[in-house]
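Apart from one protein chain that is not included, each protein chain of the complex appears where it belongs.
As written, the chain order gives the labels A, B and C, with residue 1 at the start of each chain.
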Amino acid sequence: MKIRAEQLDERMAVSHVAGELDAYTAPDLRDALEAHLQQGTAWIIADLTSLTYLDSTGLGILVGTAKKCRQAGGDLAVACNRKNLLRIFQISGTHEILNVVETVEAARERLEALRAQREERTDGEATS
Amino acid sequence: MKIRAEQLDERMAVSHVAGELDAYTAPDLRDALEAHLQQGTAWIIADLTSLTYLDSTGLGILVGTAKKCRQAGGDLAVACNRKNLLRIFQISGTHEILNVVETVEAARERLEALRAQREERTDGEATS
Amino acid sequence: MSPKDASTVELVLPGKAEFLLVARLATSGVGLRAGLTVDDIDDLKVAVAEACTNVINHAFDDSIPESERRILLSLSIGKNEMTVEVEDEGVGFDPNALERSQRDGLDGQGGLGFGLMRELTDSLRVESAPGSGTRVIMVKRATR
Partner (left out) sequence: MSPKDASTVELVLPGKAEFLLVARLATSGVGLRAGLTVDDIDDLKVAVAEACTNVINHAFDDSIPESERRILLSLSIGKNEMTVEVEDEGVGFDPNALERSQRDGLDGQGGLGFGLMRELTDSLRVESAPGSGTRVIMVKRATR
């Protein structure tokens, strides 16, 4: 498995992940995602469009990271378009909570929209 | 392993071979090459440009077929450009006798040249 | 270890995550020969890895030295199907307690592994008891 980090703006970053994500390689992904959070980046895109294998260990890390992102005021989205991996998201019931979409572009749009919503709500609260 | 036959002219044909050639799949290649010979085609190109695996069992079939081609007045050439397979031809010392070249086009040229030589020699003998 | 018949491959793997890749590759190879489709094989690879990951994560306590932490994987070609057995000689557990833990789902501490195995195969059987090791038997039918 190979991971490349890309910072999109001050609060949003992508981890581009290629290869196979299992219990052997999972610690590397956990560290990479953790690094974003440590740097104050709470809006994270996991780009899995070049990932060929995923199982419950990888799902566990993605779900755990999504939670931490939300706790930090952000969120996580997954870009994935491979049939075999999408099946895993579907049958594990994680498709929605992980904001799984087909491309990094769509993932970014999803997070931007969530961020806008979040800010609106905060503004609303502040002015009410 | 997948094999597709292509007849180039009355006496020359190609077997396009893709996948892995080992002792399990070798009988299929032997049958395919044998079929060319049965049909009177003694100039054969083994197109291995989409082959990913080759060992001594495959070499044995190629060498055996090359002999039969020569006995029938023709010859065999191999098109192959993968490093790992070329290494097998080299270290087994079969690179020359199997007329290994990089492309089907080059294999065809090689066989056409051999055919021309052969015909010249026959002509020479006939007129001497 | 002696294969039951002439269409079974048996593997002994160290109980370490490093070797999950080997379990998946062997599953692919036997799956291809069993006539499974590429999609069938993708599913079965995950199911096999889930069972093996469980051995690595749950089967061994400190009393078992590393050299004895093994995964026994048996891959059998049947008529239009493939049977996989994943076995360990570890601490075992009560499979009846599984249903409870399933309810926790992903949010809790587990239960997702067996859920995936069940969804990704055509049949799943778990033989285990505290103190006597675990055997997971899965069957995947060839779709086509």
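As a working rule, a contact is a pair of C-beta atoms (placed from the backbone, for glycine too) under 8 Å apart; a residue touches a chain by one contact, two chains touch by 3 or more.
Quantities reported herein were computed from a predicted structural model and do not represent experimental measurements.
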{"item": "Contacts of the hidden chain among displayed chains", "value": "B, C"}
{"item": "For chain C, residues in touch with the removed chain", "value": "1-3, 5-14, 16, 18-19, 21-22, 24-26, 28-30, 32-33, 66-67, 69-70, 75"}
{"item": "Residue ranges of chain B at the interface with the undisplayed chain", "value": "20, 22-24, 53-57, 59-60, 63, 83-84, 87-88, 91-94"}
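In this section, only the chains that are shown with their structure count from here on.
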{"item": "For chain B paired with chain C, centre-to-centre distance based on mean C-alpha positions, whole Å", "value": "45"}
{"item": "Rounded Å distance between chain A and chain C, as computed from the means of their C-alpha atoms", "value": "29"}
